[in-house]
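My questions will all concern the structure given below.
Only one protein chain is missing; all other protein chains are in place.
Chain lettering (A, B and C) follows the sequence in which the chains are written, and residue indices restart at 1 in each chain.
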Amino acid sequence: MTTSADTPETKVSRFQILRLISRDWLALAAVIFLLLVVACAVFGPWLMGDLIDKPNFRARNMAPFSLSQGWTYVLGADTLGRSLLARLVVGAQATIGIAFFAVFCSVVIGGMLGLIAGYSRGAAGTMIMRGADIVMSFPSLLLALIVLFSLGPSVTNLILVLAITRVPIYLRTTRAEVLEVRERMFVSAAVALGANHTRILFRHIAPIVLPTLVTIGAIDFATVVLAESSLSFLGLGIQAPEFTWGAMVATGRGYLSTAWWIAFWPGLAILLTTLSLNILSSWWRTYADPQQRWRIELARSKKGIPEKRK
Amino acid sequence: MTGPHLLEVKDLTVDFLSLGGAFRATSGVSFHVDAGETLVILGESGSGKSVSASAVMGLIDTPPGDICAGTVAYRGRDLSSLSEGERRDLNGRRIAMIFQDPLSHLNPVYTIGWQLEEVFTVHGVASGAEARQRAVEILGRVGIPEPEKRIDQYPHQFSGGQRQRIMIGMAIALRPEILIADEPTTALDVSVQAQILELLKKLQAEDGLAIIMITHDLEVAANMADRVIVMKSGRIVEEGEARAVFENPAHSYTRTLINALPHADDRAPPRPARPAGKPILEVKNIDKFYTLSSGIFAKPARLHAVKNLSFDVAAGETIGIVGESGSGKSTVARVLLGLNEASGGEALFHGRDVLKMDRKQLLAFRRKVQMVFQDPYSSMNPRMTVFDIVSEPWRIHKDILEKTRWRDRVTELLGLVGLNPEHAKRYPHQFSGGQRQRIAIARALACDPELVVCDEAVSALDVSVQVQVIDLLAELRDRLGLAYIFITHDLPIVRHFADRIIVMKSGEIVEHATTEEIFRNPQHAYTRQLINAAPKPKWQTAADAA
Amino acid sequence: MFAFILRRAGQSLIAVIGLLVLVFFLSRLTGDPAYLYLPLDSSEAQRQAFSEAHGFNDPLVVQFGRYLVDLARFDFGDALSRNRPAMEVALEAFPQTLKLAVIAIVLSLCLAVVVGSLAAARPNSLFDKIASTASLAGASAPDFWVAIVAILVFSVGLGLLPTSGTGTALHWIMPIFVLTLRPFGLLVQVVRGTMMGALASPYVKTARAKGVNRSRIVFRHALRNSLLPVITVAGDLAASLVNGAVVVETIFGWPGIGKLMIDAIVRRDFALIQATVLVTAIAIFVLNIAIDLVYARLDPRIRFETR
Partner (left out) sequence: AEGEVKIVLPEQPANLDPCRSIRSDIGRIINSNITETLTVIDTEKGTVGPWLAEKWEQVDDLTWRVHLKSGVKFQDGAAFDAEAVVKSINRLMNPGLTCDSRSKFGDVKLTPKAVDAQTVEISSDSPVPIMPTLLGTVQIVSPNMPFDKESNDPVGTGPYVVESKSNEQIVLKRHDAYWGAKPDVTRATYVWRSESAIRAAMVESGEADMTPSIAVQDATNAESDFAYLNSETTRMRIDAQIPPLDDVRIRKALNMAIDWDGMGEALFGKDVLRASQMVVPGVRGHNPDIKPWTYNPEEAMKLVEEAKAAGAPVDKEIVLIGRNGFFPNSAESLEAMRSMWQEIGLNVSIRQLEAADWVRYLDKPFPEGRGPTLFQQQHDNNTGDAGFTAPVMYLSEGQYSTIADPDLDVVLKKAMAATGDEREKLFQEVFAKVHDEIVADVPMYHMIGYVRVGSRLDWKPDLKTNSEIALSEIHFKD
């Protein structure tokens, strides 16, 4: 009786994860939207690249939902009369690229340093924390200017600046959790088994801290996209004719009372992307926690699972 | 008996659902209990005892749990028909529960005083200074020394047995009508255990408390039980008056249980001492202070948990450490493993001081010395499967086993401790208390160690499994020359298993001699008290009294 | 405890000094202020005279030495762009920002704890889905966008609130609303996530067996166990608000330090940059010490380096 039904392999295959996601309509919608965004990022320039540049003064500030200038203008046009739809599609590439790398770098760097800072009881931890304090109190605009003047403008430097300014939040959050987790018994048990620091940090502590980092990272996507646009204006980072959604929102800002759509669509795109990332991150958070996983596995109803054994 | 039973469980069937299918934890379990009566549930580890208890308290999360059938009725009222508020009012005030795993069932961030007081405040019985006063009283009743001082400490500052007593205190605080006690004395030494059992009996006599006691300890069972049910594989296999069941077991499993009882053969000679080999571990003058500060504002006080402790362990030898709950046994174990810093002294392993080893030496040391923690649940990473947990030593010490053989070896180890291969895919929270303890043992053995420190390693196992595990350990000792430091409160086990015994009290060794000598000729008063405190069957005491 | 604070204060002092040194030298890498202070059509000679007059021509080390000497006398230099002592300007603006930041963070923290906990108590319920989505939408909407739309709707359209400025209680509503959105959204997510874990713990079972009601389980038992990351993130958000709620200050004409700092940086008003950084840095360092103390209070198992 103590055998359970023919359970599948411990490591659920990719296919199965997809099947699980497809049970949750919200998560499914998020995945589909993100795939769409990624598709835009990959194929966008090739699909609509020639529509984004040339001013079309006749269509300037054209309101959305009109087909008088062709279907590409359904979302309206910006001040120079360029199709907003085309710009959204093409802008996905730079936006996603920059935001992804910036968030990724800050999560990785912040997470690593936070693990060390929380785990080490010596001077290293203290130094990392005071370093984080310094970064936190260093004005990000000044940092951007310094990078601009000393390293010059480039996308790499832009990502660098964005990542550095976001590092403290990951670092401090990681450390806070590590401070508590390292006192748990299973850490002692792992020490007793002879596990070295790396193993304890990455196999035992990190998996417990990671979900929180991912949660913050998912929201940070929006922050980073918007911060990026303000730095582009300094001359750091991507320059027109390249653009991102953030830059589109920023330029549309002056038109909120007269042509709301210029800032609205890219803002909506940022919002939906952030939202999707968050839905997925919270889905994953549940999935990654064995004590919560049933919420996903049994998501539909009891009918959805294999019939009970007598 | 007229009218409905005080508590009646009928046909309880509980499943645990998962993607892979449903697992039936109990099936068709029925029992009842009346005021002033003690029902003891015996049974195999993993047979659904705790699940049944949780179901009575309404603590099974559905899903993933699924109560497929059955009712629980309190004074004839179906509990499932109650509103949440009514249910809450019953819990704690009318029906209370002592959890099997007291160590993780206390909230780590609140003082135990706060947690005790809460029982009074949420039921509006007392509050403020009065609640505190009563909390202190309770602590005193369950035998925590210096309750006023310790009430403001946090759970992690208490020993296993002390935490268990705090749980007990919490359960009896409001003098409930029904007490469900799930292995309430696993972490208690015999004398404290006797004290607690006395306390329960007193409550029973005074208030007509009904007790449902889950235990694997047959002596305790016999001592407490009016009626007994025996469970196996989710079903009740035997049921009856205590004396009848003990003296005349009907079901084969019950018979195995009672026969396996080492206690049954009281006159069997203790394990004879054997010529000790070269000591592999020499402990010299170990001292340990804990810094107590119940908050950052208080001035730190110190607690002298281990005082000037010395002993040694030879290859193939088993040292039993018995002693009062809170006497520093677990602390010694943690210090020897290098998990806590010692405040003084040295521990030489093959001539090298464990407390001063560098990283490489420590790694080699930890390859050879393993520990089974008193609290197996929290000693396992909740995000790892059992396979990962058991195979972790091999990931750390790459030389032990090549990767291709891990799966087989895990299956084998699980089999040795009486678990089955399917369990490798599950996570720790999906196991019963005894099963977790066995996983911890399997992990310790995975390393092929020289010395294993077992901190109450078999306390949650039913006698049949306990025998199986002890035999396994003994076989390894004899075949491979393993040495054990065996911390336990269970005297019959050490009597049967240990070569030498150390008796501890208040952080000190009060007696240290071969097993034979200790049992034949105990020197210290405390030792004598321990040996004589073994509980006697209820029907005997009743007969004695008459 | 006092030893801890003292040690932390000492470390922080060193860090603040490090920060000031960094700001001093690095900010001077960012171009010649003479170009920005003087009109575009001024001559090279005029620029030279300007740099001479303000000592920008001296070697950096000499300038730094002078700065240190002045610092020792609590003289933080004059804000060139304002014609006033830099510290005076910074200290005038700082309380305005601080008030906003404190209110916004406290508000969003309280709201997020309630909403996040309730969402975690019933995961995937309708409430959870709505609360999560709405808070996230708030958090990822561009703040200036929200601010301007709010002004257009509530001030111009409905005439309920003043567009901007300070003065009456009504003036606070929109800035606080805008400032609260992002912290609220982020904190709801963090609370919800950690709370779900905490609610699955064994001690929650104990509490249920004791007959503790649901809200007490959530808000007393589980909350405290899941508060560490929440407090950390809130602290971080507070720091970023103290460091400048720039958008809000700009749009609502709030005379705070964020806008002041940006102006100082854009104008290369070094003394003012240094003064504003010093003021906000001290606030942030104090905040971080406080947060560490809160950790130790929240979770007795947490121990900091004991030396």
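The criterion applied here is as follows: a residue touches a chain if its C-beta (ideal position, glycine included) is under 8 Å from a C-beta of that chain, and two chains touch if they have at least 3 such contacts.
Quick caveat: nothing in here was measured; it's all calculated off a predicted structure.
Student: Mind giving the shown chains that are in contact with the missing chain?
Tutor: So, spelled out: the chain left out of view touches A, C.
Student: Among C:G18, C:P123 or C:G253, which one touches the chain that has been omitted from the display?
Tutor: Spelled out, the listed residue whose C-beta touches the missing chain is C:G253.
Student: Which of A:Q16, A:T79 or A:S120 touches the chain that is not shown?
Tutor: A:T79
Student: Residue-wise, where is chain A in contact with the chain that is not depicted?
Tutor: Within chain A, the residues that touch the unshown chain are 53-55, 57-58, 60-61, 79-81, 145, 148-149, 153, 232-235, 239-241, 251, 254-259.
Student: On chain C, where is the contact patch with the chain that was removed from view?
Tutor: 30-33, 35-46, 49-50, 53, 80-84, 92-93, 96, 148, 151-152, 155-156, 159, 162-166, 250-251, 253, 255, 263, 266-268
By definition in this document, only the chains that are shown with their structure count from here on.
Student: What whole-number Å value describes the gap between the mean CA coordinates of chain A and chain B?
Tutor: 46
Student: Can you check how far apart chain B and chain C are, centre to centre, with Cα atoms defining each centre and the answer in Å?
Tutor: That gives a centre separation of 50 Å.
Student: Residues of chain C that contact two or more other chains, please.
Tutor: Correct list: 200, 299, 301.
Student: Would you mind listing the residues of chain B that make contact with two or more other chains?
Tutor: In chain B, 156, 429 touch at least two other chains.
Student: Could you list, by residue number, the parts of chain B that touch chain C in their complex?
Tutor: Listed in rising order, the residues of chain B that touch chain C are 54, 57-59, 84-85, 88-93, 96-97, 99, 101, 104-111, 118-119, 122-123, 154, 156, 167, 170, 294-297, 377, 429.
Student: In the complex formed with chain C, which residues of chain A make contact?
Tutor: 26, 121-122, 125-126, 129-131, 133-134, 136-139, 141-142, 145-146, 148-150, 168-169, 172-173, 175-177, 179-180, 183, 211-212, 215-216, 218-219, 221-223, 226, 249, 253, 256-257, 263, 267, 270-271, 274-275, 278-279, 282, 285-286, 289, 291-292, 295, 299
Student: Which residues of chain A touch chain B in their complex?
Tutor: 1-10, 12, 183-186, 188-196, 199, 203-204, 207-208, 288-291, 294, 297-298, 302, 305-306, 308-309
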